[in-house]
Every structure is written in structure tokens, then in C-alpha cells.
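With one protein chain withheld, the remaining protein chains of the complex are depicted in position.
After this line comes chain A, so read on.
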Amino acid sequence: MRLKRLLIAGAAAALAAMPASAGELSFWHAYAGQQDKVEFIDFALGEFAKAHPEVKLEVVAAEQSAYKTKLNTAMASGNPPDVFYTLPGGFLNAFVKGGQMYALDEELARDGWRDSFLESAISQTSKDGHTYAVPVDVDSVVFWYDKARFAENGWTVPKTYEELLALAEKVKGEGLVPFSLGNKDSWPATFWFQYLEMRLKGSGVVSAFVNGDPDATLGAEATKAMEKLAELAKQEYFPIGFNGMSDQEANMLFLNGQAAMMLNGTWQIGASADAPEGFELGYFAFPAVAGGAGDQSDVLAGVAASFGVSQKAENKADAVTLLKFLTSREVMTKYVELRKTMVTVKDATTETAAGPVLYDISNKLMKAAGHLDPFYDTAMPPAATNIYYTSLQGVLDGSLPPADAAKRIEDALRAK
């Protein structure tokens, strides 16, 4: 009896969930699980409904990590949503390879849509001369510190890597953790390696591999960078058990004053919103490494998210309308205001929306940078990313010699 009722309920539900037909668009995104993300998407979709009442959206939202599983399954089973949120780099390229992404070249060329984006951002969602998604936001990585704390202890912001190490020693002497790091999810430690590689060898190393450049190599500098990283761990400049600690837990150490600095993305601004009174968030650039061949002003900054259209989408015109709306300056400025993250749309990261710290990073640090190097881990194909992550963890816990780690990553990048 109960089963029968369930079957009937199931059939009724199935009827209600018919796939989107003409005039309807399915739109999947990962703006869930976080208040600022939800506020943004509610605003954007609310405004879209007002501006385009003729387009009916069937919206599916999932929290970031669940979203990846969900989208990958949908794509693999030939049931892609019409418009969807996707990570750039290796994640997007896998769909491009499978012929599942609609190239937006024609639409971008029209009405100066393409020119509204930063060129460095659009190159991260392009492959072989075609653009397959429109970039949304940009995160850049810097050192974060508590200004009040530094002033109180007479610590000064380091300009060189040697000064950084000297400061770390001083902080450690006070019984505090110099650098907070929670590497459970493997990505936080990548910032250390990438910045050292950028300073020692230069930007664009991994991009060269991804673009199929036959001369691409991490070079002997990768071993050196790994050695420096292993040294930091050996000196106990990171919290105890950092490889098993989450980024959020590491952030708590930083905010409640048990750790002095943190190398992390610009999302740190939002994550510091609930910091204890008296905490004054400041940032400084990754310091110069003496004798490094790279441009010492380079900044690690990459596109964090983008929106694409499925090749199978029946209603591409409406899909593009939605993309254009989402990446309009008004919506993107609101994005900056709510999420305190830089966006890829020119002039949308305004001073009032961004707040002083983010605007300073966007307007000074990023503008003065010789190059912006996108995140290695998202640029690589997913298989190489896994090897990159495990090699770094091995070096940090001392189980993998630096030279071996560098070789493993190089081999993985060559294998593609």
C-alpha cells in the first residue's frame, strides 16, 4: 500500500520534472553553501527575471565540491545543462575535448562583448583560438597579516625572501606559528610552490605545457623551489599537522592570532569579515627571491570561475542572453560588492564596491605586475593535478625528496 502510494508519488514527480523545452533554459551553478554566493545569485537571477521575463530558467544549485561530481556525471551521461558554471583550465578543457562546449567566438565579437573582459582572463577560458566560456571572477594570492599585530610587535613587512625567513624566525621565537597553512585539500600549499617557481624561473611555465609548447619545462628551478618548501616545513614555520588541517581551520589560527601570516587568495578578505575586534587585515606581495630569473613583480592570479554553454543547448540565443546579462558591468559590480572578489569585467572592480584592501590589490599590485600567472592546479589536466597535489604533500611531510617531486610533476605535465 505504502509502496503503491510511493510509486504514484514518484510518477507524479517525474511528470513535474520534464526537461526544459523551447523558451526554457536549464542553468546550473555552484553559488550555494555560502551566504555571499547565495546573495549574489539571488540578485543576479532576480534582475534577469525582471529584464527578460520571456526566458524561463530551470535553476539547479549545488555546493562547489558536490557540484563538480554532479556536473561531471551530467556531462558524461550526455545530459548537460544548457548554461552552466565551470572551472576554467583543465576542468573546462576536458569538456572542450569531448566536443561538449559551444564556442562563443561569434557572439563575443559582436557589440564589443569580448572587449569588456580583461584579455588575460579570457585567454584562460580559451583553447586553440576559440573561447568556450566567459570568465567571471579573478582571485590573486598574496601574504595576509594583521596590521595592528605587526605594529604592536615592531615587525615590518618583508621585501625579500631572506627578510621573510628572518621574520618567520622572530615570530617562531615568540611561540607563534609564522605561516598558517591548512593543506588537507591540497590546494593551499600549491601557492608556495608556484610563487617560488615564478620567482626563480618565471611565469607561464605550466601554461606552456598546456599549450603544447615542445620546449616547456619546469627546469631545475622546480627542485630548488621544492627544497625551499621542504626547508620551511622542517623549520616548523607551518602549524603542527598542517597536512591534515583544513583551510578554514588554518584561517581560524590566523584570525585568532595564533599564526602571524597566511599566503592565501583574495577570498581571505571575505573570510576575515568576522575577525575579532582590533584585527586589521593587511597584505603584502610575495617577496623577491635573490638571484631568481623570474620577473619579481609577477602575481599569482587566475580566473576562479566561468560560465559556458553546452553544444547540445537547443536555445543558444537565450543562453547567450543569460551569459551577457551575468557578465554585464552592473551585475559584476554587485558581485564585487557582495563577494569582495575581483571580476574579469573591466572597470567593474570599483573602489566603492571592492573596499580599500581589494581595490589596492586590484589597482596597484595587479596593475604593476609584469605577468599574471594562472593557478597551476586548475590549468593542468585533472590527472596531472592529482600528481602535483600528492607530490607537494610528500615534500612537505618529508616523505618525498624535492628532486623526485619536481620530476614527477614534470613527467605528469609531459604525459598530458
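Just a few scattered comments:
Everything below uses one rule, namely that contacts are C-beta pairs under 8 Å (C-beta built on N, C-alpha and C of every residue); 3 or more make two chains touch, one makes a residue touch a chain; residues count from 1.
We take it that contacts and distances are computed from a predicted model.
Missing from the rendering is one chain, named in UniProt as "ABC transporter permease subunit" (options: "Sarcosine oxidase subunit beta", "ATP-binding cassette domain-containing protein", "ABC transporter permease subunit" or "Carbon-phosphorus lyase complex subunit PhnI"). Within the set A:L255, A:A285, A:V320 or A:A348, the residue that contacts the chain not displayed is A:L255. Listed residues A:L57, A:I122, A:V136 or A:A271: the one in touch with the omitted chain is A:A271. Listed for chain A, the residues touching the missing chain in the whole complex are 2-3, 6-7, 9-11, 13-15, 17, 32-38, 60-66, 69-70, 73-74, 76-79, 247-248, 251-252, 255-256, 265, 267-268, 270-271, 273-276.
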